[in-house]
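Here it is: the structure, laid out below.
One protein chain omitted, others in place.
Just so it is clear, A, B and C label the chains in written order, and each chain counts residues from 1 on its own.
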Amino acid sequence: MIRDERIPADELQRIDDEIRSNWSTGDAVDFEEAIDYHESLPQRKRFADVLESADKPLLQPRAGVPRLDDQIELLEYLHGEGKADLLPTTIDSYTRDNEYEKAQEGLEKARDTGEDTLNGFPAVNHGVEGCRELIDAIDAPIEVRHGTPDARLLAAITFAGGFQSFEGGPISYNIPYTKRHGLEETIEKWQFVDRLAGAYTERGVRINREPFGPLTGTLVPPSIAIAIMLVEGKLAATQGVRSITLGYGQVGNIVQDVAALNALKELGNEYLPDEVVVTTVFHEWMGGFPPDEARANGVISLGGMTASIAQPDKVITKSPQEFQGVPTKEANSAGLRTTRQVIDMAIEQQIDIDGIEEEQDLIERETRCLMDTIFEHGDGDVVQGTIQAFDSGALDVPFAPSDSAAGAVLPARDDDGRVRIFEWADLEMDDDIKEIHKARLSQRADTEGRDQSFRMVADDVDAISDGKLIGRPQGGA
Amino acid sequence: MIRDERIPADELQRIDDEIRSNWSTGDAVDFEEAIDYHESLPQRKRFADVLESADKPLLQPRAGVPRLDDQIELLEYLHGEGKADLLPTTIDSYTRDNEYEKAQEGLEKARDTGEDTLNGFPAVNHGVEGCRELIDAIDAPIEVRHGTPDARLLAAITFAGGFQSFEGGPISYNIPYTKRHGLEETIEKWQFVDRLAGAYTERGVRINREPFGPLTGTLVPPSIAIAIMLVEGKLAATQGVRSITLGYGQVGNIVQDVAALNALKELGNEYLPDEVVVTTVFHEWMGGFPPDEARANGVISLGGMTASIAQPDKVITKSPQEFQGVPTKEANSAGLRTTRQVIDMAIEQQIDIDGIEEEQDLIERETRCLMDTIFEHGDGDVVQGTIQAFDSGALDVPFAPSDSAAGAVLPARDDDGRVRIFEWADLEMDDDIKEIHKARLSQRADTEGRDQSFRMVADDVDAISDGKLIGRPQGGA
Amino acid sequence: MSQTVVLGVIGSDAHVVGITILEQAFNAAGFDVINLGVQTSQEEFAEAALEHDAAAVLVSSLYGHAEQDCQGFHETLESTGVDATTYIGGNLTVGQDDFEETRATFEELGFDRVFDSETDTEEAVAALTQDLRQRTQETERATISS
Partner (left out) sequence: MSQTVVLGVIGSDAHVVGITILEQAFNAAGFDVINLGVQTSQEEFAEAALEHDAAAVLVSSLYGHAEQDCQGFHETLESTGVDATTYIGGNLTVGQDDFEETRATFEELGFDRVFDSETDTEEAVAALTQDLRQRTQETERATISS
């Protein structure tokens, strides 16, 4: 039975050998040689150090194209013109599905035709050498961002290739991304990824790990997101990871977002072992964007404003072209600079908003309920607890496509635009907290003169792309 | 000696006859017939009614082109695509200088070549009939915006032409705009404009008047701006104006901007007669913009955020192309929609920031000092008081080009980014208030490790266009 | 006649929000809803429709590859023995194509109605209510006249 225990050295070695044989580029991975390479990197390319020593929020976009030279050019542009502090390399969908053969075909077609036949950078196919060319070319730290349930080979190659930060986790890259991967399966695979990061860490190369906070990106109640961050942070810490960036996706209500980021930081430090350096990342709005760049800039700016108050360690920016999919590099840079301008204008201002502490207290109480039920489900083991709690529905994520989560809990905004829970299903929560949510949603129903129903949920899902925060009835209050 | 007294009916008639003979289109003005025209306008084109009955901030851009058909097309675009609630017609520079002959040449050239040879709409040359074609074509209220020291003929023609709102005033369209026009001269001329608006008002056509709040647009301390708004509001009220919109230009510190808008509303209602309906307008940042549309969108969004908290009755929007001068209609619309998105997402949120009341109290105390000195300078007469107070320097505006103001007072931001007064010169102010400013600026000097000096002023003037709120030393804190 | 509706996202698409809302809407309107979730194959649709004697099969697709995923969909239903009203909705093609073209393409494939992603759930519920009523009437007429 899988438990929250460190993978033994021999087992690590066995799995490493096995997964490296999955694709030809796996052969080139040599741990000792990789340590040497990492040690040769200058301070300014060391992800954990740069992130942890920053005195204001660092900005990072999303970006990935199939060809190495194009990826270098893209990242140079985002660094130079967009003034990104931290850079990403977003991996293509085939690699996320471990379909390296198809990724190879796409990469070769991209090389032949010059067209982007893949929606990201196939790092496994580029191999250790290709990754290092990228690391060498770019004068800033770079993170691997993907969405891969089984990211073991990707981790082995990109770590050896010089990347020092790796997004994802067994829940956050499973529940929102795929239907049929079991949680037990993804936990086992991510234990290896974390153990590998831990092995580098023990040799002085601190690989930063970043659980994916926004989850389904759709009105996720903060406490659910935070609980999952704490679980993934604990799992990573068990495997020896010492630099962990917990994530949170903007819901659009400033008080709730600031409170959530505060709670994330607070609980992260409380629940994770002392030897872990906990940082936080704030994702600008991950839900639907307005089909209009001007309005999208408003959404992005609200994110910048929130970041200037909460001051997370990192902000993942959006672009004004979010609605239409992958942005041009110019639009990607524009999103960075709009965010930067708002943060730089607002961050030196003392902006203390009433009610943040109260909301933070509520979020922390909710998160503790969820963490308690996880520990109880697993008799103290967080791995078993997570699996069982998802199984019973005591832990759940709204709008989860995965068969591993009930996906029965439904959120809706209250009259102030804060995300509350409308349908609890089997989610574990103290009754007095449920009463608070109910009262807040009831207040909204009164304002709108309608009953609480799934229509609020539906209206809220589309509200920001329609230009509002709260999905009020048409022609209503 | 000019005083704050209502222009008698016969004098109004005499001046009206005189100024209407200044240009051929003056003949077509017929007051009684104009009243009929205004009465024929539907509710949705009545500026004062639309503005005063709104339940959230209305948005209005700036826009003016020489040809009538182009102006109609432009305003239709801003109304349709930009979703502007209120529309502007910005007047060209020749008309502002009463050079109707030159404006005529420009207009004819524009008609011949299709090029915009004037920087605005020459309403005097278009005459009553041209104005009415515009009013008839556009399905929203339209305001005349200009910058004209002697706007008497412009008012006579545009009022008769169906416009129901008129920006400007004897101080706000003098001190920031021209060098040599005396205050006595502009006050006399604006008494006519206000009296004419008052005459319409008495017949049930409430012409809205809007003193220009941003003044020099460059770090104007809120109390100075508010005092001048109160003076101009009082002068207009004396002449019979009953719908007055007091203005304020964003300084970029949210607490100070919200406090200033609150104070403006509060003091407006206190200082102006009960029969006047006082509304407020917030101008998005009027200082230098970043030479980058993405960053400019950040500046605009901060304005939208501030407006969503302070909830003024109207917001004058900026465009992302502000840096390069007159924006395209698309950019103008984009500024409107970005502002709208931010306001609509934030306005339903309860955002109570600490310190707003304290700052508002300070602004109100400062404003009362200035109003007291104005009344004292004029032995109770606000016209004489204003002239003498500017003369003595007891009332002053920073960066004023006019010979009528000392322009000796200099502002600088404090450590929180609020605009304080660094050089008082002869500005009248209680010593304890001066001490507060001094202490706040001293705190900034400490943070930056440098002395208080004009360099802070210079650095602050450029700060927002350089991407920050406060002009800190390069490489400094 | 059965008022059971089978819902799902076809192909390898993982967009779950739309069908979650649809499930709630059809539930609220009194239908029995079988929600197959995301990444549902043609066979899974057909089997579920057969098993539950579904009156309608509602296919959602938001990732732009619907045309490819739906090739042979109606043949699969038929060969499984399913005769249900079929709808499809979502972002059915990549890019900003003309929706009337898209509608024609999917009607050609056999769908009774085609919706874009801006469609309100109410509209889909109303359409299905009407279509099923009409179908019932037609069936009744057919029965009478036969």
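Keep in mind that, in the parts below, a residue touches a chain if its C-beta (ideal position, glycine included) is under 8 Å from a C-beta of that chain, and two chains touch if they have at least 3 such contacts.
Since this is a predicted model, take the numbers as computed values, not measurements.
Considering the whole complex, the hidden chain is in touch with B.
Only one residue from B:F121, B:Y271 or B:F399 touches the chain missing from this view: B:F399. Hidden from this view is one chain, which touches chain B at 177-180, 216, 218, 399-401, 403, 407, 410, 453-454, 457-458, 461.
Assume only the chains that are shown with their structure count from here on.
Because contacts link the chains only in sequence, without closing, their graph is best described as a line. Placing every chain at the mean of its C-alpha atoms, the farthest one from chain A is found to be B. Centre-to-centre, using mean CA coordinates, chain B is 57 Å away from chain C.
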